[in-house]
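Just below is one structure, and these are the notes that go with it.
Note that this complex is displayed minus one protein chain, with the remaining chains in position.
As written, the chain order gives the labels A, B and C, with residue 1 at the start of each chain.
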Amino acid sequence: MSGLDKRVSTYEQALEGLGDGMTVLSGGFGLCGIPENLIAEIRRRQVRDLTVVSNNCGIDGFGLGVLLEDRQIRKMIASYVGENALFERQLLNGELEVELTPQGTLAERLRAGGAGIPAFYTATGYGTPVAEGKEVRDFNGKHYILERALIGDFAIVKGWKADYFGNVIYRHTAQNFNPLVAMAGRITVVEVEEIVAPGELEPSQIHTPGIYVNRLILGHFEKRIEKRTLRA
Amino acid sequence: MSGLDKRVSTYEQALEGLGDGMTVLSGGFGLCGIPENLIAEIRRRQVRDLTVVSNNCGIDGFGLGVLLEDRQIRKMIASYVGENALFERQLLNGELEVELTPQGTLAERLRAGGAGIPAFYTATGYGTPVAEGKEVRDFNGKHYILERALIGDFAIVKGWKADYFGNVIYRHTAQNFNPLVAMAGRITVVEVEEIVAPGELEPSQIHTPGIYVNRLILGHFEKRIEKRTLRA
Amino acid sequence: MTLSREQMAQRVARELQDGYYVNLGIGIPTLVANYVPEGIDVMLQSENGLLGMGEFPAEAELDADMINAGKQTVTARPGASIFDSAESFAMIRGGHVDLTVLGAFEVDVEGNIASWMIPGKLIKGMGGAMDLVAGAENIIVIMTHAAKDGASKLLPRCSLPLTGAGCIRRVLTDLAYLEIENGAFVLKERAPGVSVEEIVAKTAGKLIVPEHVPEMTF
Partner (left out) sequence: MTLSREQMAQRVARELQDGYYVNLGIGIPTLVANYVPEGIDVMLQSENGLLGMGEFPAEAELDADMINAGKQTVTARPGASIFDSAESFAMIRGGHVDLTVLGAFEVDVEGNIASWMIPGKLIKGMGGAMDLVAGAENIIVIMTHAAKDGASKLLPRCSLPLTGAGCIRRVLTDLAYLEIENGAFVLKERAPGVSVEEIVAKTAGKLIVPEHVPEMTF
C-alpha cells in the first residue's frame, strides 16, 4: 500500500487518537453535508470535554446534537445554534459554553488556520458584541476588527467522491464548510459516498486536494432533510 | 439582453474606461494563462502611468512585456521579473518602479482585496527586506508581518470556458492567479476560448462565479510556450 | 392601511435592477423573489454557498444536498454556481453583492442595526447577518414600523446589541419607505392611506418630513 493511500476500513481507525479535551472541526451547514458517521463514532468513543467548531450544532438526536446527549461537548464555536432544545438546556445550565462567531468570520478563520494566516482584519462585527476584547483598527477610513485563525486536532469532513489519495469533491451545497475544516485539521478525516482510483477525477475540478487529507473512509448516509420545502 | 449577460463584442468595449494612472491586475504565471488580447488592447489604447500587478512581467515582445515598449507601466507589483531585458533597462534608468512581493503573499493580497479583508498577518518575509516598514507581531511565539490587500481599477483575466453570465473555468495550470485577480478588480474583464449558455457548466465546478465578472469576450490565443521541455 | 407582507416584498422588488446579485434574508425578504419586475433578471445569493438559487424543488427533484441559507430544500437555476462558505462570504464581505435585503428588530438614525439578540432571551446566533450588513453597500431593511405594543423600531439609538454599526441607509416598514441621511430618517414614501402624522407618531428617531411625501401604489 502506498503512503499516499489514505483509506482506512473502520470508523474506529478513522478517529484513532481522538481524546478528551480535543478540538474537533466539523463540516456541514444545518444537517446538509454533515459527517454523520464520524459524529456517531465520536459518540461511540465517549470522549469528553470537546471543543467543537461547526456552523451549527445539529438538532436533537441528529448531527452534532447527538454529542450533547452524553455531555461530550464542553465548548461550541458556531454562528447559529437555535434548533436544539438540549443545547439550550445545557447552555442555560452552564454545562456548555458557546462562542458565537459570524458565519463569514467563522469560514475565514478556518481557512486562515489552514493557510498559515494567524489573524486577519474584517469589518464584520465592528461595533457589536462580537468586537468585545478585540483590536479595532482603521484601514482607509473604515473600522475593522482583528480575528484569529482556528485550528483543530481533528477535522471531520463529509465529501461526495474521493480518489484514494484523498482528493475530494463535494456535491451541491453539501460543500459549505467542509473544504475549510479539511484545511484546518491537524488530522483531517473524510467520509465519502464513493471512492475511485487516482486519475478518475479531473485534476482542476478537485475541491479538496489530498494534501489536506489524512484518512479516508467509505460511508453510508441517511442525509436527513431539515426543512423539506416543495414547489406548490 | 439580460443584465446578467456579460458579453461584449470588441476588445475596445472590453476595456472601455481604462485610463492613465490606473491599476491593472493581470492573471497569468510566466506566459501561461495570460490575457494576451487584453494586454494587446491596453497597448493599443496607449494608456500610461499604469500600476500593473502580476506575478511576472512577460518577456520581451510578449505578454505584459509589450507594455514596456511604449513605457506604459510606471510601477510593477510582482514576485519575479527576471525574464525581460527591456524591463531591466527601464528599471535601471529609473523609468520603472518595482515592488517585489513574495508569490504567496501576492496571491493572498489579491484574494484579500476581493474578499473584503483589508490586511492579514503572514510569516512570509519576516526578517527579510520585504518586512521593511511593516508591522511585526507575535502570535503563539512566532513572528509575522502585516500585509495589505490589493485592489485594481481593472482586472484582466484569461479563462478557458465561460457561460455568458460570466461563470468561468480555467484549463490546467493556466488557472494560477486568474481567479484571484478576478475577485480583486473593480471592473473585471475576462477573455475566454469558448462561451457557452448558462446551464452548460456544472455549478459546483465553476472556478470564478459570474458575480466577480463585469465583461466577457471571446478571444483567439497564441499561447506561447516559455520553456519547452520534453521527455527524453 | 399598513402594507401586507406581500406588499412590502413588492415595494422592495422595485429596487431591483437588471443583472443584480441579491441576497435575501429569511422571512419577508425571501418573498421579494416572487415580485421581480418584468424584463429584469437577478441572481439570488444564498450564503451557504449558492449563487443562482432557483425555485423550491418538485417532489422528484428533492435533494438533501441542495439547500438554501434558511435550510430549505431548493433548486439551482441555469447559470448557478456553488462554492464553499469562505468563497461565499468573500463575495459578501468583499462587497460584490449588489443588494442585501434583511429583517431587523431596530434601526437607528446613525444607520445602526440590531437584529440578532434580545438580552434575557436565548441567543441563537447571528448566522451570516453581521457579515451581510458589514459587507454590503446597498442594504434594505424590512420590518414593521413599531412593535405590537406600539414602541417604535426606528430609534435615536438602538437599544439592543448591534448587528452592524453605521451600515444601513434604507428602511422599508409597513408604514413607509425611509432613507437615513445625516443622523435622521428621511420620509420618502408612505403606505397607501397612511398619514404622515401616524408615521411621525411612530418614529422615535429624528424624522425629516419633506413637503411632499408620495403614497406608494400597488
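The definition used in the following text is that contacts are C-beta pairs under 8 Å (C-beta built on N, C-alpha and C of every residue); 3 or more make two chains touch, one makes a residue touch a chain.
The model shown is predicted, which means the values in this text are computed figures rather than measured ones.
Colleague: By the document's own contact criterion, which visible chains does the hidden chain reach in the full complex?
Modeller: When the entire complex is considered, the left-out chain reaches A, B.
Colleague: Can you tell me which of B:Tyr11, B:Phe177 or B:Tyr212 touches the chain that was removed from the display?
Modeller: In the complete complex, the chain left out is touched by residue B:Phe177.
Colleague: Which parts of chain B face the unshown chain closely enough to count as touching?
Modeller: Residues 29-33, 55, 78-82, 88, 91-92, 98, 100, 102-108, 110-111, 122-130, 143, 160, 170-180, 207, 223-232 of chain B touch the chain that is not shown.
Colleague: Take the complete complex as the reference. Which residues in chain A touch the chain that isn't displayed?
Modeller: 2-5, 111, 113-117, 163, 165, 167, 183, 197-199, 203-204, 206, 209-212
By our rule, only the chains that are shown with their structure count from here on.
Colleague: List the groups of chains still linked by touching once chain C is ignored.
Modeller: one piece
Colleague: Can you give the whole-Å distance between the Cα centres of chain A and chain C?
Modeller: That pair's centroid distance is 29 Å.
Colleague: Return the distance between the CA-based centres of chain B and chain C, expressed in whole Å.
Modeller: 35
Colleague: Could you tell me the distance, in whole angstrom, between the mean C-alpha positions of chain A and chain B?
Modeller: Inter-chain centre distance comes to 32 Å.
Colleague: Quick check: what residues of chain B touch more than one other chain, meaning two or more?
Modeller: 115-117, 203-204
Colleague: Which residues belonging to chain C are in contact with no fewer than two other chains?
Modeller: 50, 76, 82-83, 86, 89, 92-93, 135 - these are the residues of chain C that touch more than one other chain.
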